[in-house]
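Note that this complex is displayed minus one protein chain, with the remaining chains in position.
The letters A, B and C name the chains in turn, as written, and every chain counts its residues from 1.
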Amino acid sequence: MKPIRVGIIGGTGYTGVELLRLLSSHPKVELSCITSRSEAGTPVSDMFASLRGHVDLSFSDPSEGALEACDVVFSATPNGVAMTHAPTLLEAGVKMIDLSADFRIKDIGVWEEWYGQTHGAPDLVAEAVYGLPEVNRNSISTARLVANPGCYPTAVQLGFLPLLEAGVADLNGLIADAKSGVSGAGRTASVGSAFSECSDSFKAYAVPGHRHLPEIQQGLAIVAGEPVELVFTPHLLPMIRGIHATLYVRLKDTSIDLQALYEDRYEAERFVDVMPKGSHPDTRSVRGSNVCRIAVHRPQGGDTAVILSVEDNLVKGAAGQAVQNMNIMFGIEESLGIDQVALVP
Amino acid sequence: MKPIRVGIIGGTGYTGVELLRLLSSHPKVELSCITSRSEAGTPVSDMFASLRGHVDLSFSDPSEGALEACDVVFSATPNGVAMTHAPTLLEAGVKMIDLSADFRIKDIGVWEEWYGQTHGAPDLVAEAVYGLPEVNRNSISTARLVANPGCYPTAVQLGFLPLLEAGVADLNGLIADAKSGVSGAGRTASVGSAFSECSDSFKAYAVPGHRHLPEIQQGLAIVAGEPVELVFTPHLLPMIRGIHATLYVRLKDTSIDLQALYEDRYEAERFVDVMPKGSHPDTRSVRGSNVCRIAVHRPQGGDTAVILSVEDNLVKGAAGQAVQNMNIMFGIEESLGIDQVALVP
Amino acid sequence: MKPIRVGIIGGTGYTGVELLRLLSSHPKVELSCITSRSEAGTPVSDMFASLRGHVDLSFSDPSEGALEACDVVFSATPNGVAMTHAPTLLEAGVKMIDLSADFRIKDIGVWEEWYGQTHGAPDLVAEAVYGLPEVNRNSISTARLVANPGCYPTAVQLGFLPLLEAGVADLNGLIADAKSGVSGAGRTASVGSAFSECSDSFKAYAVPGHRHLPEIQQGLAIVAGEPVELVFTPHLLPMIRGIHATLYVRLKDTSIDLQALYEDRYEAERFVDVMPKGSHPDTRSVRGSNVCRIAVHRPQGGDTAVILSVEDNLVKGAAGQAVQNMNIMFGIEESLGIDQVALVP
Partner (left out) sequence: MKPIRVGIIGGTGYTGVELLRLLSSHPKVELSCITSRSEAGTPVSDMFASLRGHVDLSFSDPSEGALEACDVVFSATPNGVAMTHAPTLLEAGVKMIDLSADFRIKDIGVWEEWYGQTHGAPDLVAEAVYGLPEVNRNSISTARLVANPGCYPTAVQLGFLPLLEAGVADLNGLIADAKSGVSGAGRTASVGSAFSECSDSFKAYAVPGHRHLPEIQQGLAIVAGEPVELVFTPHLLPMIRGIHATLYVRLKDTSIDLQALYEDRYEAERFVDVMPKGSHPDTRSVRGSNVCRIAVHRPQGGDTAVILSVEDNLVKGAAGQAVQNMNIMFGIEESLGIDQVALVP
């Protein structure tokens, strides 16, 4: 088999460098081009010393046509950019995996409201497949355009999923208390992301409303077959990588065996790990790995289930899941290139 | 006025050194003795270089009688120790403020179940006043024995209080998703508290049941006038100081003005700060200070209130609140010696 | 005595908020005005929640004349700003303490080379007193204009001083291997200061040349009476506050009692603490305090002295030393308002 020629749009951010880490050692991939308007001509390893000896490419200008010669293009840009590239690339027969939010929300009005801009390729939104393999594996395998899920939405949906599919959750009053490392904010110059602001401190943010709320609600509603009412509270952790979602669900039926329900649902899933009863997954157990690790509790035998779901926001929550989607789209082993052991300690 | 002669039992832990930080510059206090069996004879500042030039005392053996000559003794020991000292000290006319859990739970059976030991001074439990000034200021002012609240219980109770007093909370299904810095685990040699285990990671712990659960339930039930059903989920933050409690309350009446309710309730409280509408308090804003800072939200205008409550677990959650109680017990200005500005950044 | 009316130019950075923390509880100070062009009208406590209840002022525009009505003005601005204010303020009889580098270097040519701009008030450079109280206390007491030392220069000079004064150091080949917390870079939006860039990592920077090099060389040369040859290597620590300088000095005379030399030199200094022989000061032992803590070693009895010197870069390395200078200039107790115990843990 010929290697898959891969292009990356916007390789200067954290999802970009993470894609490069994973793809540079992927046995079936040939990195063809990485574009960045601002950094055109700069060797990638000048920006990220960690890639010295692993990536020889330089950033190139996206207008130069190299992307159209790829088999698949990952878009790791700010929101609003992928939708300007998608029509041309798909037309040229290139598959596309978008790590931004451009194609995640099916309702264009909702998208435009939360993202504050007019959508530039609304026709493609309907075609795009939401790239959560544990839900949409079959559709992903034949997709031209995959909307890679957001980091919070991946951890939260995988945590709620079995309960909603089983129909035992009270859908009025789901709570997702989610905590993310600072890398989720991207590689940007801002006072709010500064070390001296974030370190040794903790806070909630965007409690009145966060862009990942409609994405999660859409995904949960599809699974539940009806709208869900969700309170979603993101928090900022003084650490680099990792998301921990603590989920609260009022059970309609407390006789259900939660542990068995989760183990059965994810038994065949390589990248979802249900821990033994009574466990508390820590985010470091998935640092650098593509696994979402879940534990299930029902404190004091009450009617509230507490689900703990952790992931690395840059891997299963972004670049790793994108590569997983690529593997599915190209019919190769789903875990190729993303089977690393987490870095502990 | 003569200075208050103060003794400390067990000054080698984090609440101990924090008491020393606060008391050594308290204008009405004379530090008389600090006891530690294992460190008797060692100058306190040999153990804590930060106290060089501020505390000249050496640790002394608790059996030497110096404690009985104090006006007030703070007990900052592991659970089970204060109850062995309390009868003698009270008998000698010494007031006592216990920072451990020995006198917090009124139901002896519940205490013995959660703390795994027989209570050594059950008669004093009834007399002890729970030292949450915002609730029990009057009783504290005349108390001989004060049970200083736990760190989580302080942040959680102050956050729930106004809603419960107003009778607008659905008491079946309160949720407290709480996060604490590692100093809450004390100054102990354990793998679980090691830097390489806790840093750059995050996890929940004790989800099936934590010792602070019955303490919180007791406090909330007293205010509500009936039992409450609480799910309490503690998490371990990769930072030293600080607790952030995220509280979820289903409202029975959504017409209530939450912001006004909280502002009115705490208007006269020096150490509870209700932030402007839409705020997100960060734990560093109270680092080293005795303030509990609260913000109130009702996301998407739904029927769930989300309360954010932060404190420094070693100050308002332990030593600072203990000094606040001392000030009340001795009829001096409540903020004396505990009015420091938080250390930011 | 009437309170000292204090103004602050540029109160939105970390030295600004640190000045506010210290001055707001200084018993002889009345905070009169805080200027910020960009934030004029904003309450200070809206920007720094930690100051809620402690500082009631709003930022004002520096052009409004309030600074001229002060007794003393602290300038906590980027380099190049203080020198535009100094002539007017001094003319109006206002004393000035500049926390930037504008008046630190006596040689205008050297200053202009390292700071890349033309000096706007070269005449005042000669008058300005370098505000290191342990060296220049008398001159400071009568100064109109004090150049507050840089953070690295304070820790490094206090560490080298006794050896240079005693004339036992080989001046060809002094080495200062210095490490600073990230707050030293200021409260700025830059990728380099971002949490995800600095956390869990460590590096040297500016090894070819750092602006604090000529400042240190100037101070050491004055003490030594001749030029010194210094290698100065700054590093960036993954922590907020604190500087640790590890100094290496080849001794011309190994018979000298280093411990006694340092203890004698700093015996009368309230804010320099020489630790017992064999000690290793940690930066947290001075977190939030104005103390510079020093330990002295001569490993394996060789001819190289290793001096360990720690300070809080925002206190003794900036705002605390500035207040110390103010106290000296106004003839009040030198430790007023800056005698806090360090925050440990």
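Note that in this section a contact is a pair of C-beta atoms (placed from the backbone, for glycine too) under 8 Å apart; a residue touches a chain by one contact, two chains touch by 3 or more.
All figures in this text were calculated on a predicted structure; none of them were measured in a lab.
Just so you know, the chain we are not showing touches A, B, C across the whole complex.
From the options C:269, C:282 or C:339, the residue with contact to the unseen chain in the full assembly is C:282. Contact with the undisplayed chain is limited, among C:65, C:173 or C:331, to C:173. Residue in contact with the omitted chain (choice from B:88, B:117 or B:196): B:196.
Within the entire complex, the positions of chain B that touch the omitted partner chain are 14, 181-183, 185, 187-191, 193-200, 238-240.
Not every partner is drawn; the one left out touches chain C at residues 173, 175, 177, 179, 196-197, 199-205, 207-209, 229, 231-233, 235, 237-242, 244, 246, 248, 250, 278, 280-284, 287, 297, 299-300, 302, 304, 306, 308, 310, 345.
Counting the whole complex, the residues of chain A in touch with the unshown chain are 14, 17, 20-21, 24-25, 48-54, 183, 187, 199-200, 240-241, 270, 273, 275, 279, 281-282, 284-289, 291, 293, 314, 339-345.
Assume only the chains that are shown with their structure count from here on.
Chain B has its Cα centroid nearest to the centroid of all protein Cα atoms in the structure.
Rounded to whole angstrom, the centroid-to-centroid distance between chain B and chain C, based on C-alpha atoms, equals 36 Å. Chain centres here are Cα means. That of chain A falls 39 Å from that of chain B.
Residues of chain A in contact with at least two other chains: 196-197, 199-200, 238-240.
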